[in-house]
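All protein chains but one are shown in place.
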Amino acid sequence: MGHTRLRFLGVVAAAFMLVAACGSSTSSPPAKQYKVGLVTDIGGLNDKSFNHLAYVGLQKAITDLSVKGDVTESKSGDDYVPNLTNFASKGYDLVIGVGFLMAEAIGTVSGQFPNIHFAIIDGAGTDAKGNDLKHANVQSLFFSEQDAGALVGVVAGMLEKQGKAKKNAHVIGAVGGISIPPVNHYIAGYKWAATMEDPGIKVLIGYSNDFVDPAKCKGVAQGQISAKADILFQVAGQCGLGVLQAAGQNSVYSIGVDADQKDSDPSVILSALKKVDVATYTAIKGVVNGQFKAGALTFNVANDGAGYAIDNFSLPADIQTEVDNVKAKIKSGALTPPSDIPA
Amino acid sequence: MAASPATVPERPRPRLPATARRVASGMAVPVGSVVLAFVIGALIVLATGGDPLAAYQGLLCGGLGAFCTQGENPALQVSSTIVFTIPLIMAGMAVALPFRAGLFNIGAEGQFLAGAIACTTIGIHLGTLPAPILLPLVLLGGMAAGALWAGIAGVLKATVGAHEVVTTIMLNYVAQWLLRYLIIGGPLQLASGTSKSSPIGAGARLATLLPNDNNLVIFGLPSSVYRVHSGLLIALLAAAVFAFLLWRTTLGYEIRAVGQSQKAARYAGVSVRRTIIVTMLIAGAFSGLAGAIQIAGIDHNLTDKYFSDTTGFDAIAVALLGLGSAVGIVLASILFGALHSGSGVMQADAGISSSLVLVLQALILFSIAANFLGAIRLRLPGLGRAPAARPPDSPAAALMTEAAAPPPEGSPSAT
Partner (left out) sequence: MSVVSEILHLLVTASLWNQVLAAAVLLLLPALGGVISERSGVVNIAMEGMMLTGAFFAVVADLGLHNPWLATLVAMAAGGLMALIHAVVSIRFRADQIVSGIAINIFAAGLTVFLVNRIYGIQDVGHASYSELLPSLNIPVLEQIPFIGHVFFQQNVIVYVALVLLVLVHVVLFRTRLGLRIRAVGEHPQAADTAGINVYAIRYGAVITSGLLSGLAGAFLAIGVSNTFVPNMTDGRGYIALAAMIFGKWTPFGAFVACLIFGLGEAIYANNSIIHVSPYLLSMLPYLLTLIVLAGVVGRSNPPAADGIPYVAGSE
């Protein structure tokens, strides 16, 4: 009895959806307003990093594409599934999860809502074992962080080779948050390119085990500076702001990450960019234009989804030439930065 | 028909109205505290240029499925609230039971993590065993691990008098770092570069109440979105066990006696040390069970999201708001589950940061804390034929008995 009633409800709901769907396609209103839901990971919107950039992309879409955009910040990991489900159940056209921490949640919810489009930054919709479920409604937005890392690594290596850095000991550093793939990709490209430019270089790699507390990263940075590093690359989100500051206070150079961190500290000579805003906007545009494509979409130097910015520094012409040269080779495929940190 | 003064005491009291009065007076403080917190929360939203009505409407929709305006599915919201409620019930009891013994267990979070870790470890390594064997095994394993974690604090308290508040805070951090070690580079890590464990075996998983089926549509959505699992029944059963233990067993009497006065309990022949240790063991088992059920019922593996878990901390507020009773804890868990579930909808619909919920939780705690003594005093005389309040023996006991009732005039101070 109860069972049939549930079935009946289901049928009614399905019928309602069908009618609604037909209604929208036959009456062809002037422009359907697309609805996009964005779910941040626990970093929140003010993370000065990828959650923030994703929101910037959404804002651009709201302005340029007239979509309706709503955001939910996840307070804890327990919120990922409910927050994604909430948007999906409300019939949003695209639900975006920010960050690879949400991979499993996207995998689950996308299976439940095959008619809703999903996109995830830095990951795929996976099962509990981390295998990509390859759902037809999920777009995975990946980044070749190693490309961006390589471009700033070229500059760091050239500066060391030419003795233009502060200490001339041929030592540079990278401070990661936690040793996870998106972090290590950056460091891999950085070390690879710096070593390519200056074979005698020593690249110190440390982790703060934290993405939040700037003081922790500052400590790691000071350790590297004591060991004669004079260019420091931060790959630790908000924690990494401490790296930039440590560099500034010790008069050495620093390199920002993800977003352009020019304003964070005068010591920032470059930023390695991961254009999460571009990726988010691209995903939304794809849905609006009816060109959603499931599967992996990788943002790299070739499609301008990864790159670098020159900040509080004027890059010498010969170094600029070399960066352009390496960039062209990566674009053409002549050079491929590794995604694992070289030994 | 005025009764003569002499007959009044012998007259059987009208039971139901008295019970109702007691319930009403018992409810007054927590309900009042919640209302007060919401009023102050509204003022904070208003003062910062937000719309409190929109915010609370979002909370109600996301928490209870009521007053939804943006096409939310009420059944989905209710199920989400229940999912958040389940671990809070058990962790809440892990805080409430030691309360009764005059102990403050701030370590429910660490015990929760210990339970989750044990459940995952067993669920992976014995993953091929059939459910009738494996499921009890992972749940009991979680309880044992939680009991062990809390037992350390209990033993330290009973033997060298180490303040349980401090030991449990320290144990929380040790559990946090143990968890990080285990799933980043440690033995439970799924694969290099990941920050999660392998999934537990199929036999270690609790069934969902509705079929976990993406194609069966119930209340307009695939039934798999309703994640309410049989852990709900275990939680309610645990609440019944809690009430029975506290009010119908010798151990429960001993726990309450120790909480009232360690000296008096000692005179009555109760071993205070043994009671403290046993209380903490049982409390830890409750919280460990919560952790195990969260793994077995919802997540099926340990992930980095447990780094930011707050179940054991929310449980403190739940235990206080629930006035340490089983029914109260269940009701308070539902409230906190609803707040948690509602915060996401509130932000999506009203644009109010979901951290408003933390502010509300803190405000509830403040007002409960400030009224805590009155609340317990109202309830205890009717429920626990406890000895008169006596001077406390230790700071921790003092903490709770003082909170329960200030020492009568003329009582000597603590030494």
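As written, the chains take the letters A and B, and residue 1 is the first residue of each chain.
Heads up, the rule we're going with is that a contact is a pair of C-beta atoms (placed from the backbone, for glycine too) under 8 Å apart; a residue touches a chain by one contact, two chains touch by 3 or more.
Computed from a predicted model, the values in this text were never measured in an experiment.
A.B. asks: One chain isn't shown here. Among B:L190, B:V270 or B:V357, which residue touches it?
C.D. replies: Here the residue in touch with the unshown chain is B:V357.
A.B. asks: I'm checking contacts with the chain that's been left out. Which of B:I106, B:A158, B:I282 or B:A348 qualifies?
C.D. replies: B:I106
A.B. asks: Consider the whole complex, including the chain that is not shown, and state which of A:H117, A:K218 or A:K274 touches that chain.
C.D. replies: Going through A:H117, A:K218 or A:K274 one by one, A:K218 is the residue touching the chain not shown.
A.B. asks: Give the residue, chosen from A:A188, A:L204, A:I231 or A:A279, that touches the chain omitted from the document.
C.D. replies: From the options A:A188, A:L204, A:I231 or A:A279, the contact with the absent chain belongs to A:L204.
A.B. asks: For review purposes, identify every residue of subunit A that touches the missing chain, sorted by number.
C.D. replies: Listed in rising order, the touching residues are 44-46, 48, 52, 55, 173, 175, 204-210, 212-216, 218-220, 222-224, 226-227, 238-239, 241-242, 245, 248-249, 263-266.
A.B. asks: What subunit B residues would touch the chain not displayed?
C.D. replies: 44, 48-50, 104, 106, 152, 156, 160-163, 165-167, 169-171, 173-174, 177-178, 180-181, 186, 313, 316-317, 320, 353, 355-363, 365-366, 368-373, 392, 395-396, 398-400, 402-403, 406-407, 409-415
Note that in this section only the chains that are shown with their structure count from here on.
A.B. asks: I'd like the Å distance between the centres of subunit A and subunit B, where a centre is the mean of that chain's Cα atoms.
C.D. replies: Whole-Å distance between the two chain centres: 37.
A.B. asks: Which residues, counting only subunit B, touch subunit A once they are in their complex?
C.D. replies: 62, 70-73, 76-77, 80, 83-84, 180, 184-185, 190-191, 193-196, 198-199, 214, 216-222, 224-225, 227, 300-301, 303-310, 340-341, 343-345, 347-349, 353-355, 357-358
A.B. asks: Spell out the residues on subunit A that touch subunit B in their complex, using ranges where they run on.
C.D. replies: 6, 9-11, 13-14, 16, 37, 42, 70-83, 85-87, 89-91, 101, 104, 109, 111-114, 128-130, 178-181, 184, 209
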